[in-house]
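Just one protein chain is left out here, and the rest sit where they should.
Order of writing sets the chain letters: A and B. Residues in each chain are counted from 1.
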Amino acid sequence: MELVLFFILAIIAVGAAINMVVQKHPIHSALSLIVVMGTLSLFYVMLHAEFLAVVQVIVYAGAIMVLFVFVIMLLNPHAAEHTTRYGTILKFGGVPLGLLLLAEIVVVVQRSVGAARPASALAGTTEAVGRLLFTEYLIPFEFISVVILVAILGAVVLTKREL
Amino acid sequence: MVPLNYFLILAAILFSIGVIGFVMKRNVITMFMSIELMLNSVNLTFVAFSRYIQNLSGQIFVFFVMVIAAAEAAVGLAIIVALYRNRESLNVDEADRMKL
Partner (left out) sequence: MEPRTYLWLIPILPLLGATLNGVLGRRFSRAAVSAIALLSTGLSCALAIFEVVTLSDVFPIIERHFTWIQAGSLRVGYDLLLDPLSSVMVLVVTVVGLLIHIYSVGYMAHEEGPNFGGFYRFFSYMNLFMFAMLTLVLANNYVLMFVGWEGVGLCSYLLIGFYFRKQSASDAGKKAFITNRIGDFGLTLGLFSLFWMFGTLDYQPIFARAAAMPVEPLHQFGALTIITLLLFIGATGKSAQIPLYVWLPDAMEGPTPVSALIHAATMVTAGVYMMARSNVLFSHAPTTLLIVAVIGAITALFAGTMGLVQRDMKRILAYSTISQLGYMFLACGVGAYAAGIFHLMTHAFFKALLFLAAGSVMHAMRGELDIFKMGGLRKKMATTYWTFLIASLAIAGIPGFSGFFSKDEILWRAFNSPEYGRLLWAVGWITAGLTALYMFRIVFVAFHGEFRGGDEAWHHAHESPRVIRVPLVLLAVGALLAGYVQVPKFIFGGVEKFSDFLAPVFASTTTHGVAETAVNGGHHLELGLTALSVLIALAGIGIAYLVFRAKPERADLLEQKLKPLHSLLFHKYWIDELYSTLFIRPIQFLSTWVLWKIVDLFVIDGLGVNGSGFVVRGLGRGLRHLQSGRVRAYAGWVVLGAVLIVAFLVFKV
């Protein structure tokens, strides 16, 4: 039952990802990416990481992708663009290269991990994650909030008219 | 129960698609989305490992990755806006002067 669900979701995710790459217009790619992220959120639920599943939807699908879509709408770019010589080389070089990388990773995974299964259920509850985040990882947490602040300032500075 | 390697191979597939997208696409925004896809696939491996080796730290890492991704998206998209304003184009091949 779980395995069937996994395969259905996996097919949706990979299909959406491929669609993201194939689509010409950025808005179509963005919508496909949202689908991928949604399925990933479901995978997190399957892995008992409920907190992350929610955050995935709120932050990724919600905030980040909305930002993407907003920029796409703001800039309204053309769908098709002319190709250069480099473009051709990369178009035909990129796919085999990516597939090669995939094959290698699969070999590594199969050789090292194999078909391991979880010993017992681990509750990725919000409480457990929160406890860890505010005890052991408190200082990284504080630092990362500063990073966010800097990113906000950076975005403001970069989008000013007179750069 | 789904074996660990299934998740890992799924993540590898998504990651490779992200790589291919990054190399092939000329549109800056799509390339950026490819990066997000790669980050997401790595997140999936984190969560899967966290589940299978019984350690919640993996989930904390994913949380941090998401925060960094959000910050990166904000700055990256701001750069894209600035670039577009200067060049009237989103084609990265035209932005090869290493300056605006």
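One rule holds in what follows: a contact is a pair of C-beta atoms (placed from the backbone, for glycine too) under 8 Å apart; a residue touches a chain by one contact, two chains touch by 3 or more.
As the structure is a prediction and not an experimental result, all values here were calculated from the model.
Enquirer: Which chains here touch the chain that is missing from view?
Expert: Within the full complex, the chain not displayed touches A, B.
Enquirer: Among A:Val14, A:Leu101, A:Ala128 or A:Ile148, which residue is in contact with the omitted chain in the full complex?
Expert: Considering all chains, including the one not shown, the answer is A:Leu101.
Enquirer: Just the residue numbers, please: which parts of chain A touch the chain that's not shown?
Expert: 86-87, 90, 93-94, 97-98, 100-101, 104-105, 107-108, 111
Enquirer: If you put the missing chain back, which residues of chain B would it touch?
Expert: Residues 19, 22-23, 26, 31, 92-93, 95-98 of chain B touch the chain that is not shown.
We adopt the following convention: only the chains that are shown with their structure count from here on.
Enquirer: Residue numbers of chain B touching chain A in their complex, please.
Expert: By the definition above, chain B touches chain A via 1-10, 12-21, 23-27, 29-30, 32-34, 36-37, 40, 43-44, 47-48, 50-52, 54, 56-57, 59-60, 62-64, 66-75, 77-82, 84, 86, 89-91, 93, 100.
Enquirer: Using the touch definition up top, name the residues of chain A that touch chain B in the complex.
Expert: By the definition above, chain A touches chain B via 2-3, 6, 10, 13-14, 17-18, 20-21, 26, 29-30, 33, 36-37, 40, 43-44, 46-49, 51-52, 55-56, 59-60, 63-64, 67-68, 71-72, 74-75, 77, 81, 83-84, 86-87, 90-91, 93-95, 97-99, 101-102, 105-106, 109-110, 113-120, 122, 124, 128-129, 132-133, 137, 140, 144, 147-148, 150-152, 154-159, 163.
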